[in-house]
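The complex appears here without one of its protein chains, the remainder shown in place.
Letters A and B name the chains as they come in the text, with residue numbers starting at 1 for each one.
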Amino acid sequence: MKRLFSTVVVTLAAALTLSACGGGDPLTNTSPTPADSGAAPATGGGGGKVVVGSANFPENVLLAEIYSQALEAKGVQVEKKLNIGSREVLYGQVKSGGLTILPEYVGSLLAFIDKSATAKSKEDVVAALKEKLPAELEVLEPAAAEDSDSLTVTRELSQKVGLVTIEDLAKVAKNYTVGGPPEFQTRQEKALKEAYGLEFKEWKKTGDATADAIKDGTIEVGNVFTTDPKVIINGLISLQDTKHVFGAGNVAPLVNKAGVNETVTGTLNAVSAKLDTAGLLTLMKRVSIDKADAATVAKDWLTQNGLA
Amino acid sequence: MREEPLVRWDWIGRNWPSIQSLLEDHVVMSLVPIVVGLLVALPLGLACVRWRGIYQPTMSVMNVTYSLPSLAVFVMLIPVTGLATRATVIVPLAFYSLAVLIPAVVDGLGSVPDHVRQSAVAMGFTPLRRLLLVELPIAVPVVLAGLRVAAVSSISLVSVGALVGRGGLGYLFIDGWQRQFYTPIIVGVVLVVLLAAIADALLVLAQRLLTPWSRARGTT
Partner (left out) sequence: MNWLVDFFGDPANWSGSDGIPVRLAEHLQFSAVALLLAMLVALPLGLWIGHTGRGALLVVLSANAARALPTLGLLVLVVLLAGLGTDLPVLIPLVALAVPPILVNTYEGVRGVDPDLRDAAYGMGLRGGQVLGRVLVPVALPLILLGLRLAAIQVVATATVAAFVGLGGLGRYVVDGFATNDYPRTLAGAVLVALLALLVQLVFVLIQRLVVSPGVRRRNAVR
């Protein structure tokens, strides 16, 4: 009896082990596909499954959901990999085909690929991207919706010290601590110094808690994304980027060319055509403040705009 | 932040399907390391008992892997096992299980009283029969104690994988943190603890089934 029990246990375990070596994403509606791996080559020529990835902040998760559901409505098979990491981690995945689509921001993307880029307006940035992106990658039509990095302070501080632009900040920043996601310092420290002569006393890695950290005084300045509803709710104000260090932040899908076909690109372009900053801000309010889930909010928006 | 209630019960109802998927993923990612760990620890532990010399070096290696922070290992494995894949979480957790299970196997086999082993020899048991019919069964309580610790630790550690894109129920912690939303976090913590409790109970049950003689004696 005991031997039988042991045999059954071992067999079950072995079976489970073997089946688990496949593994798909639990967050998809479709059943897990076998032979999934982050480094898998592109599914080839479109018409196959697309993998939509997202960076690790709520807006990007929302955008990924919007893209995914819009594609699914058009019959495309989608696998979602949400909330993974920063662009530094994800870019390579899109390039190698492990991810097919990633919601991106044209200005930041350009700065990431080409640190010496000087393009500022949406048109210039997109043109520069077309030039600088490797052959495997492509940026589709940018939306009107913009979300950029910022340097944000409380309204009190802005009034007390007279801070309206980042130039104003540069005069006092030596006494201030700045917060933001972990990659903020490596990405922007040099650019801010060169453009504004801006130097901070300390760089803290406050991540998703940045807006609250500014409010409760842990940091004086922080990088809060411009569509974060917390800017209004926490009584914060973003300083004007007069020298355009934070480039045009228009939302656009970054795609691996081999993994997408015309249905996919057409659908994504249709989504971008309807996405504007005011709309995005409203959606973010629902996600961050009302605690509605990205999937639901995406579905509602797509239905309202006739895209799903 | 106090305006946000601790738990929004309707959220749970609406999101049950996705919670279930995360739970499923979590179970797989905690189960595989333990099973693999046990399957490897048994022969390795046996080897350490047979050739005492390799026990110390083996444990030194295990000690080092045990002191590596799990998050760092996940990150470093990504180029090898892929981003947001199960393997990235399973491989390190299997090693952590080994670090607990090898000593458990060695101590378990070591807990076999000499006179019992000698009786088995006297009765004409071959080494293999001795192992399977006498030594391993007696080692079960100690091995299972180690297995319980490995299981509970695995289940808890899987959630750290969320920081690199695959963490089962850990996703709920990240989502809740990003949106300052308590409900998913609390649901996640409760489910992880529940999962661990169930695993623990199942292993205790397995111990009772596998060691009927201890029930007769009235001890566990």
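Operating definition for what follows: contacts are C-beta pairs under 8 Å (C-beta built on N, C-alpha and C of every residue); 3 or more make two chains touch, one makes a residue touch a chain.
Note that the structure is a prediction, hence the values are computed from the model and not measured.
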- line: Touch list for the missing chain, restricted to displayed chains, reads A, B
Message: Looking at the full complex, which residue from B:L44, B:A120 or B:V164 touches the chain that isn't shown here?
response: B:V164
Field: Full-complex contact with the absent chain, from B:I90, B:L144 or B:V192
entry: B:V192
Statement: The one residue from A:S86, A:Q240 or A:T263 touching the chain left out of view is A:S86
Message: List every residue of subunit A that touches the chain not included in the displayed model.
response: 85-86, 88-89, 92, 179, 181-183, 186, 202-207, 209, 212-213, 216, 218
Footprint left on subunit B by the chain that the document does not show: 1, 63-64, 66-73, 75-76, 79, 100, 103, 107, 111, 142, 145-146, 148-149, 152-153, 155-156, 159-160, 162-164, 167, 169-170, 172-174, 176-177, 180, 182, 185-186, 188-189, 192-193, 195-197, 200
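Quick note on the criterion: only the chains that are shown with their structure count from here on.
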Whole-Å gap between the CA centroids of subunit A and subunit B: 34
Task: Could you please specify the touching residues of subunit A with respect to subunit B in the complex?
output: 2, 5-6, 9, 13-14, 16-17, 20-21, 23, 25-27, 36-40, 56-58, 81, 83-85, 89-90, 93, 98, 208, 212, 287-288, 291, 293, 295-296
- request: Name, in rising order, each residue of subunit B that touches subunit A in their complex.
  value: 4, 8, 11, 14-15, 18, 21-22, 24-25, 28-29, 31-32, 35-36, 39, 78, 81-88, 90, 137, 162, 164-165, 168, 171, 174-175, 177-181, 183, 206, 209-210, 212
